[in-house]
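The structure's right below; bear with me while I get my questions together.
Part of the complex only, each chain left as placed.
The chains carry the letters A and B, assigned in the order they are written, with residues numbered from 1 in each.
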Amino acid sequence: MNKSLLRKIKVGIVGGTGYTGVELLRILVRHPLVEISVITSRKESGIAVDQLYPNLRKHINLKFSSPEDGDLTKCDVVFFATPHGVAMSQAYNLINHGVKVIDLAADFRLKNVDVFEEWYKIPHACPEILAMSEYGLVEINRSKLLNVNVVGNPGCYPTTVLLGLAPLLQSEQIFIDLNRIIADCKSGISGAGKKLESSSLFAESADNFRAYGVSGHRHHPEIVSQLEIMSGKKINLIFVPHLVPMIRGMFSTIYTKILPKYRDIDFQKIFEDRYKDEYFVDVMPSGNFPDTRSVRGSNTIRISVNRINDEDLVILVAQDNLVKGAAGQAVQNMNLIFGFSEVIGLEHVAILP
Amino acid sequence: MNKSLLRKIKVGIVGGTGYTGVELLRILVRHPLVEISVITSRKESGIAVDQLYPNLRKHINLKFSSPEDGDLTKCDVVFFATPHGVAMSQAYNLINHGVKVIDLAADFRLKNVDVFEEWYKIPHACPEILAMSEYGLVEINRSKLLNVNVVGNPGCYPTTVLLGLAPLLQSEQIFIDLNRIIADCKSGISGAGKKLESSSLFAESADNFRAYGVSGHRHHPEIVSQLEIMSGKKINLIFVPHLVPMIRGMFSTIYTKILPKYRDIDFQKIFEDRYKDEYFVDVMPSGNFPDTRSVRGSNTIRISVNRINDEDLVILVAQDNLVKGAAGQAVQNMNLIFGFSEVIGLEHVAILP
């Protein structure tokens, strides 16, 4: 990766017009070791990026290319901020040209092709690349990610649930009953993306709270498969997502049952020890609860560990769904892969109020 | 109109799935003198109304009909909660069957066909019916509306600006400089309707404020033409609409210059006298300002009269854009036409907080 020491790396973004795309841009235009070379959008090709996203005026001087014209093979790394199915169709060509691929969609999140095809209703285009790819949850998989060519950037809900549970499942010890995990998760509306759907209209979603996907959500198999990798055991997870009338932010309330033999453990300390070297994971002091605004616009995920009684441990997790839950985490992966300091370009202080 | 004394009137609604449609339903299902007979929607035909709008569960037991099947000619009155152009294509047939027509779109708002066609980009289908129709601003046109067959229900912005200015322009006296009227208007997002447009998404419009239509908005000619009818004079109006991140509500700040000879007038009294018999127009006591929440869900429009200095009079007007600015005003017209008490079915107290 020494090339990164000599020059800025060239970055391509496929599908730069959605919310994860513009968030990648917000972060990358200020990243000191990066040059944005290509941004593609079929629909907006020829349009200046800052025409569509005026917050980027004076920060970027680039037009959207059509997917055909944008020469992605000359990039060092390409981010896919696209619907599911796009990255896998282009990954083979890119890695053949030595280009790293970071997919913000789901093409490389589920190692089991059958599970992928069941939930995403499309055949997987490159199972052999999937097999070589890694799941980009840096705090869990750091060592595996160092030399990888293709990263499946985690889903937003999975990021909160996996980092919220990891200290309880990893290493040799499993502290909780794997059959009794409930994740009650809440997301801001930007999680639904910029698609034109009636339910995402302001007049439909403001001043309102609702559950959705109760009978099944694609992030369920993603969470379960990673928890099973972590623990080496079968997991039974109940997962109910909800929508909150706020633009950004995700909050997960995770209910676990402590196994009888671990009821004397200081779980606050378990979490603090596990994450003490992680810049982006903040274990709150005991008795302090996270809120989503304290992470708004930042790559930080805040966790609070709550011992309700002898048996019950409730983990609260807050993140910005577009940053640690998507674009920020993708840049964190890029930093890691190219040997940069992991935090570079990601030191934003959350905007509060 | 004696038929209304003997039985409930039969109401039809064309286009019941948009926001003015569901608001008509919210009001009419509780109106004691009305029976909703037909609701049409091409897209939702066959679907139960309360499936689309669960707030109506237990209040209505009707399905959307296709426009072809719904037998509107058997109704006493039909409301058009449709895009511009629909009502005028059906008005002739309906009034031939003795059915009253109340159009919540713009087909019968502009008496001048040329102006209509310039702003709405469609030919007017029935200029002769337009000529017989009346502009349904009850507080201004009550006597003309009593025996009318077709009502053009006013636009939301025009309702606020016209009722805010009427006391200054009517009768023999014109108190203000007709060349110096500025209406700075602000609307909640529901004013944009339920159309799928990117700018109406929660993540685009929440926590945001912006102007739009600065170079021209269809309500401008509507306001001007009505002001000119009121005053019998040429009017010069600057009108800038804005969008506020709230679901409902409309607020207009109207800047006027008092003519020199009227600078000793007590304008608070002028307004109070003008509206003392109007149930739905509330002139606030001097020094009290309206806010949109105090009219949320009600048919009330609140007005405050502010003498800034010798020359300047600033009128503040607040209404619920979906009620007094649309469906409530339409029902008020219906009540008037059928000889009911004007307030029946419209006595809702605004929801606060």
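Just so it is clear, a contact is a pair of C-beta atoms (placed from the backbone, for glycine too) under 8 Å apart; a residue touches a chain by one contact, two chains touch by 3 or more.
These numbers come from a predicted model, not from an experiment.
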Fill in the blank from the handout: Assembly check, 2 identical chains modelled here, expected copies in whole complex 4
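Criterion: only the chains that are shown with their structure count from here on.
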Handout entry: Rotation angle superposing chain A onto its copy chain B by C-alpha atoms, nearest 5 degrees
Key = 180
Completion exercise
Taking each chain's centre as the mean of its CA atoms, chain A sits from chain B at a distance in Å of 46
Completion exercise
As the complex stands, chain B meets chain A at residues 19, 188-190, 192, 194, 196-198, 200-207, 245-247
